[in-house]
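The other protein chains are all here in position, but one chain of the complex has been omitted.
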Amino acid sequence: MAYFKKSPWIIHYDATSCNGCDIEVLAALTPLYDVERFGIINTGNPKHADIFLVTGAVNEQNKMVVKNIYDQMPEPKAVIAVGICACSGGIFRECYNVLGGPDSVIPVDIYVPGCAARPEAIIDGVVQALGILEKKHLARKEARKQHDRIAAN
Amino acid sequence: MSKRTIIPFGPQHPVLPEPLHLDLVVEDEIVVEAVPSIGFIHRGLEKLVEKKDFNEFVYVAERICGICSCIHGMTYCQGVEEIMNLQVPGRAKYLRTIWGEFSRIHSHLLWLGLAADAFGFESLFMHSWRIREKILDIIEETTGGRVIFGTSKVGGVRRDVTNERLKEISVLLKTYAGEIKEVTDIFLNDNSVKHRLCGVGVLSKDDALMLGAVGPMLRASGVAQDMRKLGYAAYNDIPVEPIIDQSGDCYGRCVVRIKEVFQAIDIIQRAVDKIPDGPIDMKVTGFPNGEFFARTEQPRGEVIYYIRGNGTKHLQRMRVRTPTFANLPAILKVIPGCSVADIPILLLTIDPCISCTER
Amino acid sequence: MSVRLISALSFVVFAPLIGGLISGIDRRITARMQGRFGPPVLQPFYDVYKLLQKENVIARVRQNAYIDFYLLFVIFSGMLLFAGQDLLLFIFSLTLASVFFILAAFKGSSPYSLVGAQRELLLVMGYEPMVLFAAVAFYMATGSFWVSKIIVHPVLLIKLLPGIFLGFFYILTIKLRKSPYDLSTSHHGHQELVKGLTTEFAGPSLAMIEVAHWYETVFLLAFVYLFFAATPWLGALAVVVCYFLEILIDNVFARAKWEVAVKSSWLVAAVLGFGNVAVLYLLKGF
Amino acid sequence: MSLFAFTKTVLGSMVSKPATRMYPFEVREAFPGTRGSIAIEIEKCIYCTLCARKCPTSAIVVNKAARSWEIDRLRCISCRACVEACPKDCLSQLTSYSPAVAIKGGKDFFHHPAPKVAAAPGAAPAQG
Partner (left out) sequence: MLKNDTGRRVLVISSVVAIGLLSIKLLVDYYAATVVYFHLPAKWIESLVFPAEVAIGLLILGMCFRYRRWFPALLVLAQSGLIAWLEYFSTKKVISENPFFLDKFSLIMALIIGVVGGLIAVYALGYMKVFQEDYHKEVADRRGMFFLVLFLFIGAMFGIVFANDLIWMYFFWEITTLASFLLIGYKGNKESIDNSFKALLYNLIGGLGFAGAIVYLNVRADCADLSQVLDKNPVTISLALGLLAVAGLTKSAQLPFSRWLLGAMVAPSPVSALLHSSTMVKAGVYLLIKLAPLFKDTTVGYVVALVGGITFLVSSFAAISQSDAKKVLAHSTIANLGLIVLCAGIGTSEAVWAAILLVVFHAVAKCLLFLCVGSVEHALHSRSIESMDGLILAMPKTAWMMLIGMAGMFLAPFGMLISKWAVLKAVVDANPLLTVLLIYGSAANLFFWVKWMGKLIMLERPSEELTALKLEANISRTISVPLFSLGFLTVAACLTFPIMSAVLIEPYVLNVFGATVSMTRGNLIIMVLMLGMLLLFPFNLEPKRKGRWMPRVVDAYLAGVNYDSYSHVNSLGGISKNASRNYYLEKYFSESVLLNAGIISTVTLLVVMFLMGSKI
């Protein structure tokens, strides 16, 4: 039995968001939306997190930060790009310091549109990511089994 | 003992959702030195004026910051209007004022929540944001957006609100004021909160002035400076008295913001009483040619837009000086000597908006 | 002997279940106090199951060894208490467990983990006196350090040890890692130390830390029960009330700084703990 | 000394109904003015490309020759500029937001072939 669906812990990083999506991510934690109903906790620590919420596009200085955080997360993990900037660069697409969405640095699993993405949309995105987490977990398990089988022979 | 602890604080840090980086040099739990680094969120949107025409740039200006969105857009528009000598209709001015004050309430409530979170008072954070959602509902209902209002345009506003609805909102605010008071009283009176706020990060009046602090940070150090006194939008008809506090510490800044929430409610109610009927926008023809410094009072303090047009549809130069940028030197001045535990609340008392700062 | 062994073994088996449930109820009540709906009551179990299935990422190669022993000695301490053994040994064993936890964080070696370790160390230094005073006072009141003797003592101990009880309740906030004293690591998402002590632990190791906390919760509440052991229903009531008060305190206090935590717990130990010991001494001596 | 000042509020909310809206199960009707995703009544469209030109993020692509109108949902910032620009009022803004997706690059494509003048009125139901 996998419990990824019941206890997704998130980490949030503000790449170059305008704060609009950031505060909506925070708002999702607060009483009106209360994502803890789904077991979601905002851990703030990549090593505890399952889901990486990136808001905003990636720029020259923070691409290594995004990469570092992603690398430090344990498998299975999912990345959600929250907001138009994170999906495509949005209105800042043409800025000289914007390299594009986080998918230019790390693999992104779910794109949540919206400017700013509404808390409901963020919840929807996380729910979709849960399925991906579960799939990744099963794939990992299978890979490990195979690995063990090969090792045993 | 020359060795000291170095704590890289941010850019990814749960207390400060925004990517500000500080190298904290710490001894025991006392911060000896703090070296800031910004640029994690720099997009370079001032240069976008070369690609977007001056009308379109409003959308960019509104997205400089998702919290002060409304006033950013408004300041930009006011600057352009000033260059183009446009006389914006009265109703638009009043609506700008009303939304501006709403964004102040929402921003301050948001700040109160984050501040509570910074000193580890989770339930206070939750309750602050619970009430903030009610303000957001009003905002969404009248503007169509929760955080990005999208109401500004050069020459007026993009939406109207009926007078009846404005009256209802005015009444509604009265009941919300009671709820807000229930929460803000905790900030002002609870001893465990006071222990974290009083005497922390004291900024003297002279330092505040010398280091160029603005907004609540400056007013908490006893300087009565408020850009709304300039009388832009409807502030000519609705005079505002700056709220000041003499203590200059985190508690003082908290007091100033809390009082401003109630002041903002009062301003909205007065504006609703006085709002004239009429059109909400005017036709804009031609292109801006000239330059102007637009200054307004954001929730975080004074924001300055320098706008220069050269008679084409693209502006020649656009420059923003945001309040957080002005406040950073002041907060760095008071950080040495405080403890690590105070860092979050100290940074938060300038109500940092790194997104504005780095644009 | 066999009764003691059964009691100790049932602690090993049932304490995590009870502790997890308590933690789940705690989270639910906390959420309600914050005006939220809150997670399912079984949420802590989901979390731990999930963590066990996660990948085990580490920052320093040998860091997890310390966590294993932290859990081991936490369980062992609880067994000592439930087997009715010497209270002092229970305390020392618990200290050993805390030391392993702190060393694990030292081994983790990131700045946040290290500051967390130092803070935890300060907290341990803060609450240690009160715990020892409690043991001393139990001895003075019952004539034995043995839990098995204390628990059958016919007198309601709270009558003799009100100061000790209050003092112990005070440091319970530290031990249960509740605000205002959740300095070294926080169950809340947002803390200046990120996750302090547990910053470098992920997956199964984090699950072990979580389970160790459950064990700790259970035997700390059992310690509370000792004060009321003569009247079991009162004991049960006291445990419930104490825990509820801890949740309430968690929700109505800002996080304190370490100075306050250490100074106040030492002061509480000196006034309530030592005061009560002194009173007992005077009553017995003259 | 004012400790436990928050107790009243906290205990009050503990016994009263939580403020939480049980989102996926209970969806509040959006405010009529909410800026959500953009919808088009493609039949009314004259392919004037005004919307595409006004769009600050170039999310809209209009092809007059192919009579198609497409929008990249992952670019649209719901600013309403297109709706305000549309001369035929065929664009409208919904109050609902567009859903999260796992694959990037998918565009919502609308195509309305030019009505065939020669087509007999009776043939339409058969086509449908």
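The first chain written gets the first letter, and so on, giving A, B, C and D; residue counts start at 1 in each chain.
By our rule, a contact is a pair of C-beta atoms (placed from the backbone, for glycine too) under 8 Å apart; a residue touches a chain by one contact, two chains touch by 3 or more.
Source: prediction; values computed, not measured.
> Touch partners of the unshown chain, restricted to the chains that are shown, please.
A, B, C
> Looking at the whole complex, which of C:I18, C:L42 or C:A59 touches the chain that is not displayed?
The missing chain is touched by C:A59.
> With the full complex in mind, choose from C:V74, C:M140 or C:L161 the residue touching the hidden chain.
C:M140
> Pick from A:P46, A:P76, A:G101 or A:G125: which residue touches the chain that isn't shown?
Touching the chain that is not displayed is residue A:P46.
> Just to verify: which one of C:F69, C:F82, C:Y170 or C:Y215 makes contact with the chain not shown?
Answer from the full complex: C:F69 touches the omitted chain.
> Of the residues in chain A, which ones touch the absent chain?
Residues in contact with the chain left out: 13, 45-47, 64-66, 68-69, 71-72, 74, 144, 148, 151.
> Using the touch rule from the top, list residues of chain B that touch the missing partner.
Those residues of chain B that touch the unshown chain are 1, 3-6, 8-13, 21-23, 26-29, 35-37.
> May I ask you to list the residues on chain C that touch the chain which is not drawn?
Listed in rising order, the touching residues are 53, 55-62, 64-65, 68-69, 72-73, 76, 80, 85-86, 88-89, 92-93, 95-96, 99, 102-103, 105-115, 117-118, 121-122, 124-126, 128-129, 132-133, 136, 139-140, 145, 194, 199-200, 203-204, 266, 269-270, 274, 277-278, 280-281.
Heads up, the rule we're going with is that only the chains that are shown with their structure count from here on.
> Could you grab the centroid distance between chain B and chain D? Build each centroid from C-alpha atoms only and quote it in angstrom.
About 30 Å, centre to centre.
> When the centre of a chain is set as the mean of its C-alpha atoms, what distance in Å lies between chain C and chain D?
Comparing mean C-alpha positions, chain D is 53 Å from chain C.
> Nearest whole angstrom, what separates the Cα centre of chain A from the Cα centre of chain D?
24
> Listing for chain B: what residues touch at least two other chains?
Residues 13-15, 59-60, 63, 123-124, 126-127, 130, 133, 145, 190, 192.
> Listing for chain A: what residues touch at least two other chains?
30-32, 34, 37, 42-45, 90-91, 115, 118
> Would you identify the shape of the chain contact graph, picking one of line, ring, star, complete or other?
It is complete, because no pair of chains fails to touch.
> Where on chain B is chain A touching in the complex?
The touching residues are 11-15, 17-19, 39-45, 47-48, 51, 59-60, 63-67, 69, 110, 113, 125-127, 129-130, 132-133, 145-148, 353, 355.
> So in the complex, the part of chain A that touches chain B is made up of which residues?
11-27, 30-32, 42-46, 56-57, 59, 61-62, 65, 69, 90-92, 94-98, 115-116, 118
> Inside the complex, what are the residues of chain D that reach chain B?
Touch list, chain D to chain B: 1-3, 5-6, 9-10, 13, 19, 31, 33-35, 54, 56, 77-81, 84.
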